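Report on the structure given below.
With one protein chain held back, the other chains of the complex are shown just where they sit.
To keep things simple, chains are lettered A and B as they appear, and every chain counts its residues starting from 1.
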Amino acid sequence: MQMNREELLRAYRAMRTIRVFEERLHTEFATGEIPGFVHLYAGEEASAVGVCMHLSARDKIASTHRGHGHCIAKGVEVRGMMSEIYGRKDGVCGGKGGSMHIADLSKGMLGANGIVGGGPPLICGAALTAKVLKTGGVAVAFYGDGASNQGTTLESMNLATVWKLPAIFVCEDNGYGEATPSSYAVGGSQAKRAGGFGMPCHEVDGFDFFAVHEAARIAIERARDGGGPSMLHVKLSRYYGHFEGDAMTYRAPGEVERVRAAHDCLQRFRQRVTETALFGHHDLDAVDQAVAEEVEASVRGAKAAPLPSDTDLLTDVYVSY
Amino acid sequence: MTNITAITMPKFGLAMTEGKVASWAKPEGAEISVGDEIADIETTKITNAYESPVKGTLRRYVAAEQEELPVGALIAVVADPVVADSEIDAFIAAFQADFASGYSREQAEAGPEPLKTDVDGRATRYLETGREHEGRPIILIHGFGGDLNNWMFTQPGLAEKHRVIAPDLLGHGGSSKDVGAGDHAALSASVVGLLAALDIPKAHLVGHSLGGAVALRTALDKPAHVASLTLISPAGFGDELDGNFITGFIAANRRKQLEPVLEKLFKDKSLVSRDMAEDLLKYKRLDGVGAALSTIAAANFADGRQKDILRGRLAELGNIPVQVIWGAEDEIIPAHQAEGLPAGIRTHVLAGAGHMPQMEKAAEVNRLILELVAP
Partner (left out) sequence: MSKKSYRAAINEALRQEMRRDPTVIVMGEDVAGGTDSAGEQDAWGGVLGVTKGLFGEFGRERVLDTPLSESAYIGAAAGAAATGLRPVAELMFVDFLGVCFDQIFNQAAKFRYMFGGHARTPMVIRAMYGAGFRAASQHSQCLYPLFTHIPGLKVVLPSSAYEAKGLLIQAIRDDDPVIFLENKVQYDEEEEVPDEPYTIPFGEANLTREGEDVTIVAFGRMVGIANAAADRLEKQGISCTVVDPRTTSPLDTGTILDCVTETGRLVIVDEASPRCNMATDISALVAQEAFGALKAPIRMVCPPHVPVPFAPNLEDLYVPNADKVEAAVRAVMGYKTKETV
């Protein structure tokens, strides 16, 4: 673990923010106040943060419908995100996108995507831009085991390979594509698919931040150095349903509790860093406190924020028309 | 060989490929002299009177009125009265056969092509005719928003006896759209540069509107290069002008907006055709034209008034022969600016013409130019 104290704190804070944000949404959604669909990332934090710790604004990511974690990891403002999810005018997308379309291009976050498999082609484009304009940037597509079967994902892997794009395909395999297990839906293996295209694949324990971080480092450096694309096959678990309201009856009773008790990525991170001389529990508790306040403030702010005005219905379809 | 002359469909400007006799001005059998108007020729772009190039009798009309014919096609036959009708028939048949075979048509349609040359790093397009003639060339300089085609009725007439060069000013036609400061000095410098590039030590300058001010400026700056000056409704003779014409021309980007603006140029409003407006719109869409025209307008005509009045410096021209031609019905720059000029400057105010006398009274303007440039 070659991260310094400041980096480790930053990583912890990012993961903790995602966890608290998502858990808070879970309770708020149940009150009925949040419009539309919400897909929670809680449990998967190590993947988003492990990868995004290596990225800056010149690097681009594309996400899925389950995009809050990637947004937070990429530096999108929590307050703006919460407002967006509540459909308020001061949301990062002016309330026009909602949870499934949260984006902040200024931070290199090309959006959560309501279309499964929508991200990988976009990321090939972002990587192409980096290559043509020689920015030195890379582009990361986060997608799920469900999306791994979309033609767009497979085509994108081939395209990234033949064009030698600085792209990284991060398959966040939580074992379920909606309600259908990946053991049923995914033929062969993720790694062999990557291999089929001539792309290296790292098998990663998605509950272990440091494992993700290290695999991501190798893949990102390879891409930046002009070595072309790689895949990370990150095995993890989502603690909540496909969407909020999903009773998860397709999962074995107690499955989530067992995973949470044994493998939780925040727990494991805390354990690992407090073993070193760098941190004590109180350091991390202080972060927990700050995060709780930030998320609480974002919810209060979002609830009080104004709705978009009627005229906002018609704006920003085009740059000019 | 008896004297039979073919009168053929003339070519107005570079793009004309066909036209029609809108109406015959004289009956068959009429005696005509050189310069008599015998027909109105109409194209999609413009209409103009056709003057007889020869003296004789109008023996036969070959073209019907309103009949579309290609450039170079036979429209009438002029011959002496003694020539037999059968000979005229034979002449017509031979001409038509030859024309149909394509050779003559290609010759007729081809015409001279404009050339491009580099002047101080900027491309300048120009049309040169009458190359074979010795003596000082005549340079025709168009005005704001125009191009070398503004001289379509002037250039052919003058080229019979003179070498004639009509450039596109910077920002116009096929020349570079980089106009620098866009003022008289900048535009004049490019004219002087063109003369140098073509190795012309001295020339007769004919300038229209803004081109008139440019020609005058050139004569003032480089008198040794200028053999004579013909200024047609020139800018720079007073501060009055119709500023709405300038702003309207720049702002218009649809035909319905542009046509009323163009109508101000002519006494005969019907001369403004769809094609004329369309061609100008196509020019205005070219990269850089909008900026070029705005720069030139700002440099030369701000707030509805002309800047840089050169009238007061006319006396400096010494013994360079100068004439000023103005259309009496000019709506853009009023004709009274032709009054009270220094003695020695010949002034001609033409009744029945607006701001473009070189188009509405082409024959008269050509005569006046030829007179001034005659050795």
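Throughout what follows, a contact is a pair of C-beta atoms (placed from the backbone, for glycine too) under 8 Å apart; a residue touches a chain by one contact, two chains touch by 3 or more.
Everything numeric here is computed off the predicted structure, so don't read it as measured data.
Asker: Which chains here touch the chain that is missing from view?
Answerer: Looking at the entire complex, the absent chain's contacts are A, B.
Asker: Which listed residue (A:Gly125, A:Gly146, A:Pro166 or A:Gly206) would be found touching the missing chain in the intact complex?
Answerer: If we include the chain that is not displayed, A:Gly125 is the one touching it.
Asker: With respect to the chain omitted from the figure, which of A:Lys60, A:Lys74, A:His233 or A:Arg251 is a touching residue?
Answerer: Of the listed residues, the one touching the omitted chain is A:Lys60.
Asker: Identify the residue among B:Leu286, B:Ile309 or B:Ile345 that touches the chain left out of the display.
Answerer: Residue touching the absent chain, from the options given: B:Leu286.
Asker: Give the residue, chosen from A:Ala11, A:Cys52, A:Leu110 or A:Cys265, that touches the chain omitted from the document.
Answerer: Checking each option in A:Ala11, A:Cys52, A:Leu110 or A:Cys265, the one touching the absent chain turns out to be A:Leu110.
Asker: Counting contacts across the full complex, list the positions on chain B that touch the omitted chain.
Answerer: 15, 174, 177, 253-255, 274, 282, 285-287
Asker: Hey, which chain A residues sit against the chain that's not shown?
Answerer: Within chain A, the residues that touch the unshown chain are 60, 62, 91-97, 101, 103-106, 110-111, 113-115, 118, 120-126, 128-133, 139, 151-152, 155-156, 158-159, 162-163, 315-321.
In the analysis below, only the chains that are shown with their structure count from here on.
Asker: Based only on mean CA positions, could you tell me how far chain A sits from chain B in angstrom?
Answerer: Each chain's C-alpha centroid was found; their separation is 70 Å.
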